[in-house]
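Single-structure report; data block below.
Just one protein chain is left out here, and the rest sit where they should.
For clarity, chains are labelled A, B and C in written order, and residue numbers in each chain start from 1.
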Amino acid sequence: MSGQSQIQTDSQNLTDVQGSSDVRKVPIDKVGVKDIRYPIRLRMRGGGVQHTVATVNMYVSLPHHQKGTHMSRFLEVLNDHAQEIDPSDVMAICHDIKQRLNAEDAHLELHFPYFITKKAPVTESPGLMDYQVSYECTSNGDSDMVLGVKVPAKSLCPCSKEISEYGAHNQRCIIEAKIRAKKMVWIEELVELCERAASSPVFSVLKRPDEKYVTELAFDQPKFVEDIVRDLALMLDVESRILWYSVNSENYESIHNHNAYAALEKDKRTG
Amino acid sequence: MSGQSQIQTDSQNLTDVQGSSDVRKVPIDKVGVKDIRYPIRLRMRGGGVQHTVATVNMYVSLPHHQKGTHMSRFLEVLNDHAQEIDPSDVMAICHDIKQRLNAEDAHLELHFPYFITKKAPVTESPGLMDYQVSYECTSNGDSDMVLGVKVPAKSLCPCSKEISEYGAHNQRCIIEAKIRAKKMVWIEELVELCERAASSPVFSVLKRPDEKYVTELAFDQPKFVEDIVRDLALMLDVESRILWYSVNSENYESIHNHNAYAALEKDKRTG
Amino acid sequence: MSGQSQIQTDSQNLTDVQGSSDVRKVPIDKVGVKDIRYPIRLRMRGGGVQHTVATVNMYVSLPHHQKGTHMSRFLEVLNDHAQEIDPSDVMAICHDIKQRLNAEDAHLELHFPYFITKKAPVTESPGLMDYQVSYECTSNGDSDMVLGVKVPAKSLCPCSKEISEYGAHNQRCIIEAKIRAKKMVWIEELVELCERAASSPVFSVLKRPDEKYVTELAFDQPKFVEDIVRDLALMLDVESRILWYSVNSENYESIHNHNAYAALEKDKRTG
Partner (left out) sequence: MSGQSQIQTDSQNLTDVQGSSDVRKVPIDKVGVKDIRYPIRLRMRGGGVQHTVATVNMYVSLPHHQKGTHMSRFLEVLNDHAQEIDPSDVMAICHDIKQRLNAEDAHLELHFPYFITKKAPVTESPGLMDYQVSYECTSNGDSDMVLGVKVPAKSLCPCSKEISEYGAHNQRCIIEAKIRAKKMVWIEELVELCERAASSPVFSVLKRPDEKYVTELAFDQPKFVEDIVRDLALMLDVESRILWYSVNSENYESIHNHNAYAALEKDKRTG
């Protein structure tokens, strides 16, 4: 038997269709598996580890001459790394995919809820807040990793406050920040920057004195959706570990059935 | 050829597997097709017709002795009624399903966005508001139809207003009302009742004088989620065409990342 | 100070608006908090504990004379039970809500992904499968708990197999089973019954010999959506711990852009 036929069948003589050659001359940017639910463990800033559940996407590039990739290997790589994960591990899994699938480029995306204990601002009643977090990695000789957080917060409209005799419309907003960094930035740090860009943070447990505080804080800090992304951009500008950022806020307007939205992106390396 | 074999094959001699008999003695409550997108036309209160797109579910009951239903017939009934629909037509389609599928019970569910032109409260700038509407029908000798609307609105927290020096947290809420009626109730009528139960309606187009009005209106009419469902219940109580209702409100709290919710149901026929 | 004023203000003299009385005479069935994300730990059948993330809803009934409920107390109950949860704990949390909110009825709903290690059928390669699980509890003097699982599986059409020269259309389906039981039923047990009702289970990791096995198994066990719910019903009928069940299957037909659906419910206590 030739080496070729060894490649094309396995121990049970089942043909390796994916391993055969392709003549269409069409390389593929990304091929792999999508929407896998998987439990993960993450190191937290304050020490300790938290358990959560990620949705995972894993892709490789495929050269024009290869018919298909071997989908089950993605899952095997994931199973090999089922234990404790921290940001450096995320990139390592991505490198492993590249190696195991014998690919030029490998991509790994994780999306998961992340929990942070947050005390109410006056009574200090503790509560767990949840944030949507993502890691998007590429391994292609170089390493690229984007950390993203989606942070629920409160926005209060400066125009409504200015023109009304009393009150001001306000609403929940979701502030998203994605960054590339030259040194580790904790999820907790990025969440805090987003919350500082809003009219007020939101909380899990609020007693009456806390509710009074949050109501008045937001009224004292009115922000358009434009203000939120600008104030967040200024904070990311002065954080020297961050090389690139993309931020947006979506405000679920309490006077409309549609949303206000603003977005901007900056690469500090190129200007 | 026996009648039996005529039932079990069609003109091309393809076996009718669904039409064969079943020995497991398990009747099925609902079997059919789900999540069909379909364009529909609806008569509006003010005259005229609007076009929208529905998601459609169609089911029948299946007696214990029959192996399967004929799924393609549901689609054929839908195609037969592809033209103008008003509430009486919805029930007629449901009766048609019962007859065409030769069933004891037939169920038809339509969910669709419905548009109402609404003028801004001060400048009277016109805008189109969208509401999620549903019809849920059963035909089983008797006729049963439930009309439902989901109405975006604004709620402003009475506690936050009371305890704060200034301002009050407010947010978008979705108020849902479902009714059974002995006489026709227009979608537009049910939407208006829901909007009157909120701290303020929401609008598509608001100029500055309108925004001022809505902000102050909501501040003047603070409502807990409990108040919204109670005030809506009282309005449905006095509407004599309505026999039964189920209402709820989900408030997307602007101080939390979770929602406040209240629900109640009443059958006026039984007390 | 009278007892009344102690009820209506707290230590900082902030008015307790929720605690005041209501004159509208409208009792509320359910009021509370919805869509809270929360990390939980669950005991597994084989021993050990798994961590996952639940979406939590918590409600109480509200008598007609009370203006509002105290939303922050729901979160405090949840925080008190943040540690290891098993089915008996779920009911205990529900009783706690009833007591802490001083209510006639309390409701607790948990929805979460649950992971089970499953070996591929031939190579025995291990993989993690995820299932959506729910607990829905009511505490109102009596205790009521419904366990639900949503199980992805494979269905292969008997009609397509019968009438075609070769092949048969097949697709992913989601089989849902909800039960009330007089004795503990493990999540793992209910998942297995659902998988046995399908043409074939699905797996996380499949090597070529496994893929061959699953393909042929499904072809050997063709099932209409009607067959899936009937075969599952028969298995639940003979399981004496189960008092009541509601089952359905939604098949994402690979020949249509809509789904096939069947559902049935049975209360073994009443017939």
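Following the convention adopted for this analysis, a contact is a pair of C-beta atoms (placed from the backbone, for glycine too) under 8 Å apart; a residue touches a chain by one contact, two chains touch by 3 or more.
In this text, all values refer to a predicted model and were calculated from it rather than measured experimentally.
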{"item": "Residue among B:Tyr38, B:Trp186 or B:Trp244 touching the omitted chain", "value": "B:Tyr38"}
{"item": "Candidate in contact with the missing chain, chosen from C:Leu14, C:Ala177, C:Leu206 or C:Ala263", "value": "C:Leu206"}
{"item": "Absent chain, residues of subunit C that touch it", "value": "129-130, 152, 154, 156-157, 159-160, 163-172, 200, 202-204, 206, 208, 211-212, 214-216, 218-219, 252-258"}
{"item": "Residues of subunit B (touch criterion as defined above) contacting the omitted chain", "value": "10, 12, 14, 16, 36-39, 50-53, 72, 75-76, 79, 82, 113, 115, 125-128, 130, 204-209, 212"}
{"item": "Where the unshown chain meets subunit A, residue by residue", "value": "14-15, 17-18, 22, 24, 26-37, 57, 59, 62, 67-69, 71, 158-159, 162-163, 224-226, 229-231, 233-234, 248, 250, 257-265"}
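What we mean here is this: only the chains that are shown with their structure count from here on.
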{"item": "Superposition of subunit B upon subunit C: rotation angle, C-alpha, nearest 5 degrees", "value": "180"}
{"item": "Distance-maximising chain from subunit C - centres being C-alpha averages", "value": "A"}
{"item": "Centre-most chain, if every chain is reduced to its averaged C-alpha atoms", "value": "C"}
{"item": "Interface composition of copies subunit A and subunit C: same or different, split at half", "value": "same"}
{"item": "Inter-chain centre distance, subunit A versus subunit B - centres from mean C-alpha coordinates, in Å", "value": "35"}
{"item": "Length of the line joining the C-alpha centres of subunit A and subunit C, rounded to whole Å", "value": "28"}
{"item": "Multi-partner residues of subunit B (at least 2 other chains)", "value": "159, 163, 257-258"}
